[in-house]
Every structure is written in C-alpha cells, then in structure tokens.
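Notes for the one structure printed next.
One protein chain is absent from this view; the other protein chains keep their places.
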Amino acid sequence: MADVTQVKTTINGEEVNLLCEPRQSLLEVLRDVLGMTGTKEGCNDGNCGACTVILDGRIVDSCLVLGVEAEGKNITTIEGMASPEGLHPLQQSFLENASLQCGICTPGFLLASKSLLDQEPDADEGRIRHWLAGNLCRCTGYDKIVRAVLQVSKAK
Amino acid sequence: MTSNQVLSEVEFNVVGKRPIRPDGVDKVTGRAQYGADTNMTGALQAKVLRSPYPHARIKSIDVSKAEAFPGVKAVITAKDLPFAALSKEELGDGYTALKYASDHMMASDKVLFKGHPIAAIAAVNAHVAESAMALIQVDYEELESVVDVREAMKDGAPLVHEDLRTNDMGQISDKPSNIAAHMSYSTGDIDKGFAEADLVMEREYTTATVHQGYIEPHNSTAFWNTDGQLNIWTSTQGSFAVRAAVANVLRLPVSKIKVTPMEIGGGFGGKITAYLDAITAVLSKKAGVPVRTLMTRSEVFEASGPAPASWMRVKIGVKNNGKMTAVETDIAMDAGAYPGSPAMQAIVCAFACYDVTNGKVDGYDVVVNKPKTAAYRAPGSPQAAFGVESLIDEICGELKLDPIEFRLLNAAKEGTRRIEGLVAKRIGLVECLEAARDHDHYKSKLSGENTGRGVACGYWPNRGFQSSVVMTVHFDGTVSLLMGSVDIGGTRASIAQQTAETLGIAYEDVKPTIVDTDSIGYTFITGGSRTSFATGLAAITAADDVKEQMITRAAKIWDTSEDDIEYVNGTVSHKSDEELKFSFKDLARQLATTGGTISGRSNIDPTGEGNGYAVHLVDLKVDPETGKTDVTRYTAVQDAGKAVHPGYVEGQMQGGAVQGIGWALNEEYFFDPTGKMLNPTFLDYRMPTTLDLPMIDTVIVEVANPGHPYGVRGVGEPAIVPPMAAIGNAIHGATGHRMRSLPMTPGKILEAGWENGNSSGG
Amino acid sequence: MLQSLTGGARQIDCDAKNIRQVIERLDELYPGIRDRLVEDGELRENLAVAIDGDIAIMGMLEKVGANSEVHFVPAIGGGS
Partner (left out) sequence: MEPFEFVSPSSIDEAVKILASNGDKVRIMAGGTDMLVQMRAGRRTAPLVVDVKGIPELNNVSYDASKGLTLGAAVPCYKIYQDKSLAATYPGLIDSASLIGGIQIQGRASIGGNICNAAPSGDSIPVVIALGGVCNIAGPNGTRQLPVEEFCTAPGRNALENGELLVSVFIPAPQAKSGATYQRFIPRNEMDIAVVGVGTSVVLDASGQNFVSARIALASVGPTPIFAKAAGDSLAGKAVSEEAIQQASELAMSAATPITDMRGTIRQRTHLVGVFTRRTLNNAIDRARGG
C-alpha cells in the first residue's frame, strides 16, 4: 500500500484531520475517506462540475485538486449548505422551480450558484449562464436551473 | 422573457399542481444515495480491463501476475461466467442468445468493440485494481473491423459475427451477414401514389453515433452471500431488468437475486442494460465480500450503449397543394456489436405524424464494431424524423407552402391508420400544430441577417407494460406508497399526486418509496414514457382498492351495507344518513380498533397508452464566417394528455429539446478508421452548456388520453424527436444550405458554403 | 409485413376465438406463417398483437371477437 499523509483541513466549518495518499483527489478523499458522498463524480477530468466544492471562497472541481492540497484550506461541500434552521434559499428555489430531475448534478450547481450570488448578489441571466457553464446538466436543459438562481438573485 | 402555457380543460385537486417532490430535500442537500454512494463494510473496489481493439480474437489471457499483486482479492475473465461451461448441445436454440448476452458482459472468444470487457479485478481500492490491470497479459489477434453501417451491409464486409444470419421478418437467410434483421411495412400502392404526385423528392440523410450523456456513470455494488443469495445495489432504470439480465447470464433463479435500485443520475434509455452487475457479482463470489464497480466517464462513452448512427433514404410525393400521395423510406441503423438497434421503431415512427395512404418503410438492423447501442429517448424516432421532417421542409420550400399548414393538411388524427397497421385513437398532433401556429413565436417576425426559423414535429407511441404498487393506510391518515418504478425525474411526485387525487387526500400525506425486487411485484423499466401512465394507473387502481376497503370498514362500523356508502373526495359517507360521515383521516384513526390497517395493491399490464406528439419551433443565427450556429429562441409544444406535475412535464420537454439541440449541432462520436473512439470525454463530446442556450419555452397541450382516468400520456420522449430537423430547417433559412448529415457542425456548414460556391473568404 | 408468404394479401378474414386460432387459420391458408410469428409456442419476442388497436397482453391466449381486427405489429420498447 502506498504511503499516506496526514492532512489537517476545515470542512463545512469543522476542523478535520485525515489520512490520504497523495494520489487521491479531494473528491476521493471526501467520498471514500470521509464518507461525504454528496459531492458527485461525473467525469473525473474537470469537464462536468458535478464535484464542485468551494475551496477558500472559490469554486473548484474537486477531482482536479489533490487531497493533500486541502492542508490548511477551508472547504464547503453540499453537506454544509443547509443549516439546522433550514435550507439555503437556493436549495429551496431549486425545489420550488423543479430545477432538478435526476439530481446528480444538483450539488455542483447549488455550490456554483451559491458562490456566484455570494460574490454577485444581483447576477443577471447572462452572468448566471456564464458562471454555470462549467456545470453540465443533461436532464433539464438548464432553463429551470437558471430561473431558480434568478429567483434568489437580487437582479430583477 | 418566456412563457409557459398550459392548455387544460379539466381541473383536479392535486393532479396538475406543482408540489415539491418527495425526494427533493435529500437531493438538494447531498443526502440522496446514488449507486456510487454505497459504503459496505469491507467492500472492495473493482476495475474492468477492456479491449484496446475494436475487433480481435482473444488468443490467451494470463491473469497470474495481476492475481499476485498486493491488494488484489479476485480476478475474473469470461471463463468465470457460466456460459464458458455450457455446451451448444445443452443450450440448444438458446445458445446464441446466451453467448451474446454473456459475451457482451465479458468477451470469451472475440472482442467486438473497443472497450469490450476482457477481465475484472477486485482490490482493496480502485488505484490498486487499476495498477494490477496493467499486469494482465492478453494476446490478441487483431481482425479487420467494420465501422460504418452501409459498409457493414456490403457483401464481403468483415463479419462481426461469423454465424449471424439475416432475420427477414422471421425468415432466416442462408449466408452470414452483418445485417441482423430486415423489416418492412407497407400500405396502399406506392407506385400509384408517386405517379399521382405533382412533385416527388428523394434525399439521403445520415446521423452520427451519439450518447445519452447522463452525468452519473454506471455503477454496481454486489454481495453474493455464502447462502447463495445475491444482493445488487445499482443505478438502473429497471431493477427487474437488472435481475433478469443477471439471472440469465449467471443461470440463477430470479429468487436468488435481490436488486435494490439506488437513486439514478440520469438514464434516457442508457441505464436499462446491466453492464457491470453480473461481473461484479462474480467478483464478490470469488472474494467473499461486497464489491463495487464504477465506470469512468471514458468507459461510459466507450462501453455503455450509445444511440445508433444511421443512414436513411426518404422519398415523398405530393400534390401541388401539399397533400402527400406516397412516402417511402429505407433506414439502416447501426446496432453496434450485437443485434438490436431500434430500426423497427424508426420505420414505425418515420411517417407516424402523417395520414399516409400509400407508403412503404424498410428497416435494417446492422452490426458493426462499435459498442452495442442502447435505447436513447424515443429510440429510432429522432433519426427518422431528421430525414422525413427535413425533406418535408424542402418540399414546402419548393411548393412555397407554410410548413405548419402543410403538416396540418397531412396530419395524423383520430382514425388515421399508420403504416404498421394500427389506427390512431384520440391524439393531439393537430392541436399541437395549431398551438405552434398561433404562438407568438411563430407569429413574430424573424429579424436580422443570417437568421432562420425552423419547424418540425415528432412522434413516440408510448407504452404501458407491467407495474405494481402497494399502498398502506397508516392510523394517522397518511399513506405509504411502495412502487417498483425508479425515479429519474419526478416519478415519486407524479405517482404520489395521482394517488392523492384518487384518494381525495393531501399530496403531503402520500409518502412514496421505491423498493427492491423482493418487496414489490414485477415492474417494467422507467422508460418508454410509460411510468406516469402505467405506474400511475397502478397507483390509481391500488387507491381504488383502498377506497373499497375503507367503505367496507365504514360499513362495519356503521353496521350497514357497503351499498349505502359512498367515497367522494376523501370523505366516506352514508348515502342516506348525513350524520354518518368520516374524513379519510378520521376513518384511518378507527382502523386500529376495527380490524387493523388497510393495504391496497395492484399489479397491472395496461393497454390504452396515448401516443405522444411534439412540435418544435426554433430561431437561430449562423455566423457565416465560422459556420457556428447560435440558437436564439426555442419553443417546444407537446401533447401531455394531462400534465400531472406541469413543472416536470416542462422539464422533460426542455431537457429533450436541449438533448436534441446537442444532437443537431455538435454531439458525435469520432471514430478512427478501425472504430476506436477518439473523444471519450465531456471536453470533446460536446453537450450543450448553459451558455449555449436560450430559455426553452414550453406549451403543454392537453388532449386527454381516453386510456387513463386523468388523461395522462407519456411525455419523456417526443421532445427529442423534432429538434434536429427543426434546426436543420432553420439553418437552411439562415444560410441557404440544406444540411443532411448530423451533427450540423460549424465545419460542415462552412463546407456547405464552399461547395455552394462561396469563396473560402481568405 | 409477411406478404411474401400470403401472396401479397395484406388483409385476411378468418374465424377464430383467440390469437392461437387466428394463427392456425393463417397457417392453414399460408403454410409457414406460424413459424414466422411463433417461437416455442409464444409470439416471437419482437412481435406484438393488436386487437382493434389495443396491444393484447395475453399473447396467444387473447380472445378475439367476431368482428375484431387483428394486427401483428412490432413490439416497441422505449428510452427515457
């Protein structure tokens, strides 16, 4: 077995100590080491966005980040999006707008949308479409996803 | 910006509303468990070694080094499948069918496509399994391959299967061929029909291999216990289909296999075939612990089931007023490595939008050295519609006829006999065409240079098939609904709505659960646009069963005859005594002390499915210097019969339209001359992104299906049928070029310009 | 679709109570047609039978009325 490295990182506000091999991606670490399966694998080469997480305030494809790179970083995954008080407004909006069909791409879209509205609370349709172009959805044709984000955006 | 219009005549309490789906919260919080999310104690991870060649004979496989690799727990090849030990004599007529099924899962003598499984390894983790794969030594004898469907049909083409003979409507040819089947239907007299025509046009069309493109790769987790029970957890459109496929290949009684359907991350027809389950099971048996196999994205492209490439010739004769006098088509579909393309569906769907007096359709199912194709949303119909609907547009241009008026003049309607012989019942094509004609989109003026507008329509028959539902009334008045239909895009919601409507209770009081194959009766796949219709009917029937039992219970409580009691809108009341009345909840509370709970059940195999029709309108702009097409406006019109949850019906229409836009413009498998796929990634298999699309307008037309109490028709499939022709027709409007080959890439549009004499622009 | 066996006839009238009998009558008229429709006593896998426009689910046992119209049609599965 290959050697493992200790990594100290923060995930959804909790400090986490974990062991992983250098070759394991952050996606593998989340899913296989930590059992956090909300982050999905669609392509494992950065072309679908299903594994999107927020790393130090920026969205990244967790399949293209090594687990060892998480050392000292702050990570938000889909498991950290809702609070005990309830769903994030984007999660609620996705439900109300029937913005998911199979739901496999949904965690990635939600985190990408959250990071957009965190930075640009009044993002318009064009901006939303540009920001979400790294996330593939095959079920919806995107219409209802874009509408759900628009509903939460302050742009009217 | 856009409008979503529902044309409905009947109002229901729950059906037709837009409640939040029961599985919604789990899916927006990452809690929903998909197939890749299983986490069994001690589970191994498996990898599949796949053929690098599209066509080769396997001379030998040596797995000894892989078996010795640290961390490897089991290695299997086709020798570990039951087929290897069964003789032709034992299997008799079933030999070939089992050989194909078993070899498709793991090749025994020949590999027939790049990506064909050769061996599989279960190890402590996927990296170790992958490293060990490199140690398996396979000695191949490369064979000449055949990739193109028409090349494969020629005499002298390399044979994919040496023993395959053409099945010509039940008659088997005497010499081997790549043409697995020929099928043919006709009606009237086409010679006479063409002779009567004022204009006859004939064109050829081709379409490329495309993939369903679901975002979740195939997966399977299996545990074959020492007591002989095999458990499988997998993402599938049909848990019973997986059970049947595994039972067949592993020669097990179905009772020994329990399949638990996990949440499924998209299917579109591509997750019906069980690619991984049997080999994962055999690995588990060998290793004695659970095993999980996950495909990579490139494995999905190379070794699951794309939709076939096709060639077709279409000939249509019309009078000057546009009335069709005769139609004819030949369609050849590439089945991939094993027979089974949807050529039959293609010829049945090709002219189903029209009232055809004289027609002949011929289909060819052709094997080639490519992955075995699978269903993809309305299988066969989109390819056929690309040809037929493009040629109709060309005829309309020639005769200066409005394309919607042309279609209205020829439209199939109730009573129209289709070429395959069936007579249409109440269908909504005319209503869809009228809705499209009257839509602001069609009435608006197209403006700007290099812009075009296209129209096309499409058909899918929809199906019934078996569904089972069990529902139990709890003492608090809620209802647990158990079903075997998996939920790809709102199934729980749609079935819960029909249940609540029938019982006259709140949608929130119905709790649907999708259960394993031991816990419910046989249920056909979620596919064929059948689920809201057939499983919905099963739920309605089971709810009726509950209602009858509730009446019986009330009769017992009131000590009266059941005939004195009626059940209306969730209230059980005495017909002649106004004092005697139970709400559903009140009566449910009484169940505990009057004999216990009530369960309704139904196992049905319904007919009465309503055919689905769609009409699409598209505006687009083509950059004449680059050939790139931008879709600027899109309207999808479709007859849903009755939209149970309009939000998810719109979603099906939008999703189908956008898959069609991808198919039209950019999606295709690139093969090298031997059949190796060159672009097995989402980078180069170019599915549309948010930035490639406008909002997709929808108009839900509701022409009630008489075969369903709420009028429901299937909606999943018709929406992918019209887009390719609609876009091709619009590109003609924008550029003057007729595109007859999918996809209509920028490069092809540029070339069409060069062929038509435009300078290369320098 | 089987006109090569029926000498081109598309429509054939016959007396029968169920599909099995329909096929027997056809086979009497046009020997060989049974093998094209039936395998191991059941309708071939890719074949369905429609009676008065409805796909019959009982296969060979499906009852046929006096004036029923029977069609042998392709069995069509589906995608999404």
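In order of appearance the chains are A, B and C, and numbering begins at 1 in each one.
FYI, contacts are C-beta pairs under 8 Å (C-beta built on N, C-alpha and C of every residue); 3 or more make two chains touch, one makes a residue touch a chain.
It should be emphasised that the depicted structure is a prediction, and the values quoted were computed from it without experimental measurement.
Q: Counting contacts across the entire complex, name the shown chains the missing chain touches.
A: A, B
Q: Would you mind spotting which of B:256, B:628 or B:738 touches the chain that isn't drawn?
A: B:628
Q: So which of A:65, A:104, A:117 or A:145 would be touching the chain we can't see?
A: Considering all chains, including the one not shown, the answer is A:65.
Q: Even though one chain is hidden, which residues of subunit B still touch it in the full complex?
A: 127, 130-131, 625-626, 628, 665-666, 670, 678-679, 682-684, 686, 688-689, 691-692, 745-747, 750-751, 754, 760-762
Q: Touching residues of subunit A against the unshown chain: what are they?
A: Missing-chain contacts on subunit A: residues 2-3, 5, 21-23, 25, 44-47, 49, 52, 55, 58-61, 63-66, 68-69, 112, 115, 130-131, 133-135.
Note that in this section only the chains that are shown with their structure count from here on.
Q: Can you check how far apart subunit A and subunit C are, centre to centre, with Cα atoms defining each centre and the answer in Å?
A: Here the centre of subunit C sits 55 Å away from the centre of subunit A.
Q: Show the residues in subunit A shared as contacts by 2 or more other chains, in ascending order.
A: In subunit A, no residue touches at least two other chains, as defined above.
Q: Two-or-more-chain contact residues of subunit B, please, as numbers and ranges.
A: Where subunit B meets two or more other chains at a single residue, that happens at 267-268, 488, 656.
Q: Provide the residue numbers of subunit B that touch subunit A in the complex, in ascending order.
A: Residues in contact with subunit A: 1-2, 18, 20-21, 23-25, 27-34, 36-37, 39, 70-71, 124-125, 127-128, 212-217, 263-268, 294, 296-297, 488-490, 645, 647-648, 650-652, 654-659, 681-683, 687-691, 693, 695-696.
Q: Per the contact definition, I'd like the list of subunit A residues that touch subunit B in the complex.
A: Those residues of subunit A that touch subunit B are 1-2, 21, 23-24, 31-32, 35-45, 47-48, 50, 77-79, 81-82, 87, 91, 94-98, 100-107, 110, 125, 128-130, 132-147.
Q: For the complex, give me every residue of subunit C touching subunit B.
A: By the definition above, subunit C touches subunit B via 1-4, 10, 35-37, 44, 46, 50, 53-57, 71-74, 76-80.
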